[in-house]
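Dumping the structure here so I can ask a few things about it.
All protein chains but one are shown in place.
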Amino acid sequence: MFDHLKRLSAVKSGSGIKFLSPAVFPGNHCPMRIASVIVEDIRGLSSLLVGTPECATHSRLFSPLPEGRNGELHWLYVIDSNEVVFGCREGVADALRKMDRAGAEAILIIGTCIPELIGEDMEGLIHEIQPELKAQVTFVMLGQFKNVSYPPGSWKTMEAMASLMDRCETDSRRINVLGRSPFEEHIPEPAVTGYLESKELKLRYLAPGASLDDFRQAPDAALNVVLSPFAQPLAVRMEREFGVPFIALHDKYAPSDIDRAYGDIARAAGYEPDGRFDEEKRQAENIQAKAEERLKGMSFVFSQRIDMPVPLAAYLTEIGMVPLLLHIEEYYSADSAHTRKIKDAGYDPPVCRITNIAEDEKLIKELNPDICMGYFLKTDMKYVPDMYDFYGQTGYGRTVNILKRILEVTGE
Amino acid sequence: MFDHLKRLSAVKSGSGIKFLSPAVFPGNHCPMRIASVIVEDIRGLSSLLVGTPECATHSRLFSPLPEGRNGELHWLYVIDSNEVVFGCREGVADALRKMDRAGAEAILIIGTCIPELIGEDMEGLIHEIQPELKAQVTFVMLGQFKNVSYPPGSWKTMEAMASLMDRCETDSRRINVLGRSPFEEHIPEPAVTGYLESKELKLRYLAPGASLDDFRQAPDAALNVVLSPFAQPLAVRMEREFGVPFIALHDKYAPSDIDRAYGDIARAAGYEPDGRFDEEKRQAENIQAKAEERLKGMSFVFSQRIDMPVPLAAYLTEIGMVPLLLHIEEYYSADSAHTRKIKDAGYDPPVCRITNIAEDEKLIKELNPDICMGYFLKTDMKYVPDMYDFYGQTGYGRTVNILKRILEVTGE
Amino acid sequence: MKKIAVYGKGGIGKSTTVSNISAAMASMGLTVLQVGCDPKADSSRNLTGGQNIPTVLEVLRKKGDPELEDLVVKSTTGVLCVESGGPIPGVGCAGRGIITAFEKLEELDAFGVYKPDVVMYDVLGDVVCGGFAMPIRGGYAEDVCIVTSGEMMSLYAAANISHAVRSFGKRGYASLRGLILNAKNFEGEQELVDRAAAEIDTPVLYRMPRNQLVQQAEADGKTVVEAFPDSEMAQHYRTLAKLLLEGGGDV
Partner (left out) sequence: MKKIAVYGKGGIGKSTTVSNISAAMASMGLTVLQVGCDPKADSSRNLTGGQNIPTVLEVLRKKGDPELEDLVVKSTTGVLCVESGGPIPGVGCAGRGIITAFEKLEELDAFGVYKPDVVMYDVLGDVVCGGFAMPIRGGYAEDVCIVTSGEMMSLYAAANISHAVRSFGKRGYASLRGLILNAKNFEGEQELVDRAAAEIDTPVLYRMPRNQLVQQAEADGKTVVEAFPDSEMAQHYRTLAKLLLEGGGDV
């Protein structure tokens, strides 16, 4: 039935994930859209969009003003027909010079389909022109044919910020929290951040909403704590280029994994672990034991609106559930470790993009899963309606809540 | 001052026209947008958009439903990363087969930037697959890097309709009126159409709003009367491919030219010219004589919102005015005849695209023109504020109104 | 108007062959337009005294909006020469370059202005991407010939090109007339080419012998047809030219 889909282990990037059913679906928005939004939220960061007039017009919908709130410049560079043939190097270099003179502190070049398609070499261009400029320049290429979904607009933009970082001495009390904005008041603060503050560690939040200076000084941290898949590629790059180690929390669901990660953080940050999380951990272990008993052998399907489908599927497989089909919006390279766990457990479910849930529900029903998770329109299958509210949360509490929700639906 | 601009005679297509001033202007919308709108308005015509997910999403803004009012199909084909490298021939052929089976009568393929950039050969594809299909297929390529402005979305789409026409016998009483929708009630009917009807000629309007069958049967006409620059390329192609002669009225401003065109129409349609337009003609000649006297030697500039800048500039030059600068949204290949007239009169004004009128007014002021025409924000120069309401009109009446408006402004 | 595209692997003697054919046709009183479609832009060197002429893309890059006279150079042999040229090495899009050059010639109505009897396209056959297939699409050429030697690489390219032409052939465009053997004169070469031609299912249209005069003429920036009009080699080119004019498609 799902012959047109790839198995999880065959997928190495977002481009391998097919639609579940042939859908008259207009497609996702361009990943440039998110890059435009992010760039507007980083205080002090200017941007130069390079693309067609339509790209420029589209970008202005999200970043409507050529000047940001703090004098940032958000300029547009429209490629003409000659530049498609001959490249746009000179024109873009000239635009960067003008932005430099106009006072841009740092510039993110956002390239869309055409510059990506003709192989425009932004890295080389920047290398060549950087010595002339006061403003530091970095770039992200977001040709939509390579980035079908929107998440690359986020993680590639975040990753590009590493080019703007200064090499600096390590401050052993400094910890960067990656993938969490200081201003996201609508999302509950994960327990770990308050705890780290209580240990008199200095936290710096790196996410949209942070300032250019936050990013610049980020390599002084003793540790990066990662709270979101969007931020992990940046953490990987910072480890490679600046030697800042990182510990990811967002993809840890098992109490034992969380415990180990907390221990690693304590060691890296140089404090003695105390019993602060013991009670939470015990609760999580209890509910996990109950879940293992009840859910063992039950099959599941993921639809849309599951934060991190591969890590979560790996965890549910670990506690004995059977993955039948996963909707994956973006395959992160860090997902491969979780893929291996699922494979080692003897499973290799097909993966897909669900785009027209009304039709796709029928197909899923034929799979006869014991339980579905994520977004469904109307179905008589058992399902956990929404898992998106766990976005930005980590730790024992999240595991407890997820398992509770699943157990509720299983009706006991 | 205008060294960066080309002279009119150096321009051969829209791509040669530069911005008047460096503008932080997001650029025009993609020409695909207009093609999507047009296609929705032609009863019986289905469409297949081939492009990125963003193109597909964007198209749905204007053509929101996958099915039209009369069962037309408006489908989207999203190119994936492999197709960018290997071409999308097979996928598009497959989509056409499906549309054929689903009952599409005729299909317009609309190709955007990526298929155009990789040289996807739609003509060849159609040639190859057409024998398998009941639905007739045509295509228009609208890569934005080649079609900076929106008019190509119109005229190339109209021109593509020729591929759907059937060769048929000429009906000597049949006249096609090109570039005029039968439903444009908000635009005054040009005098000529009513007149032709009074001669018991059968008129067929070919424009968005016509039906697929109107287009199919169009080659039976004895004559194409062209009322809009958007429709002239279709007329040229119909003359070449089906031998249907055409007479354009939209670019005739001089009473003598209009008189000759009316005479040509009478001959082609096989009726005796009568005195119907004599009075209108006399009025036009009178006001032209007055204009020649008053406006001779006065210089002028065109801003935005002039319907057909090149033909109108040629006419104003003919009556003695001096062109200083022309805003041109689209250079039509038929404009070259008018360019020659201007050049023969000894002029070759720079041409531009005015995008930020606030800034550009200052530059224009330095030119010190006697009179400006088109859209201005606030200026103490003499100007005819808007000329866009002449859209869709032709004949003596239009000339009279235009000259009156100019004469009014010159203050006498 | 007769429109012939000659493809071949780079370095196989394609441009030498094409410019001699063009010169031969011109010497018969025909108006010939030769369009070089190779980023190296030396297709017409031997027609223009060994000088490279400005390419369409070069002029386009520098001037933006050229006139037809900027692009078409009349050679001493009477052949009208155009070089499409290529993008700056290492940047941009080569295929799009060819397409752009063709579109520019069309926009400037080159065929209407010069009214050539014959258009010869000299096309690099190594990389046949969407752009490089332009000359066999859209009604540009009707007939395609492939210049090849008996070397493996050259025959491999010939097979590749014939595949492309055939796949476009279904679409009503150019059709393959055959191979032109530009012999390297190694042992067994003729047989190798015959076998390849049979595999591709196309005739060997002509077997051009190797002749010192070709190099001698090229040293002066000339075709054999111009430099040694009475030579046997010039006669070969004239015979091939007639052959190409007589058969094949016609508009």
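A, B and C label the chains in the order they appear, each numbered from 1.
Here is the rule we use: contacts are C-beta pairs under 8 Å (C-beta built on N, C-alpha and C of every residue); 3 or more make two chains touch, one makes a residue touch a chain.
These numbers were taken from a predicted model, which means no experiment stands behind them.
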* Please identify which of the visible chains the hidden chain touches across the whole complex. => A, B, C
* Pick out which of C:70, C:103, C:117 or C:151 touches the chain that's been left out of the picture. => C:151
* **Sole residue of A:12, A:240 or A:340 that reaches the chain not shown, by the stated touch rule** => A:12
* **Candidates A:118, A:164, A:312 or A:372 - the one touching the absent chain** => A:118
* Structure fact -> Where subunit B meets the left-out chain, the residues are 81-82, 84-87, 89, 117-121
* Where the missing chain touches subunit C, by residue -> 9-12, 39-40, 42, 86-95, 97, 124, 126-130, 132-133, 136, 151, 153-154, 156-157, 160-161, 163-165, 167-168
* Could you list which residues of subunit A touch the chain missing from the display? => 6, 10-13, 15-16, 87, 117-121, 123-125, 127-128, 333
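Following the convention adopted for this analysis, only the chains that are shown with their structure count from here on.
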* Which chains, if any, touch subunit A and subunit C both? -> B
* Find the most central chain, measuring centrality by the gap between its CA centroid and the centroid of all protein CA atoms shown. => B
* Counting only C-alpha atoms to place each centre, which chain is farthest from subunit B? -> A
* What is the distance, in whole Å, between the centres of subunit B and subunit C, each centre taken as the mean of its C-alpha atoms? -> 38
* Length of the line joining the C-alpha centres of subunit A and subunit B, rounded to whole Å -> 46
* Per-residue overlap in subunit C, given as positions that touch at least 2 other chains -> 64, 93, 96
* Structure fact -> For subunit B, residue numbers touching 2 or more other chains are 15, 117-118
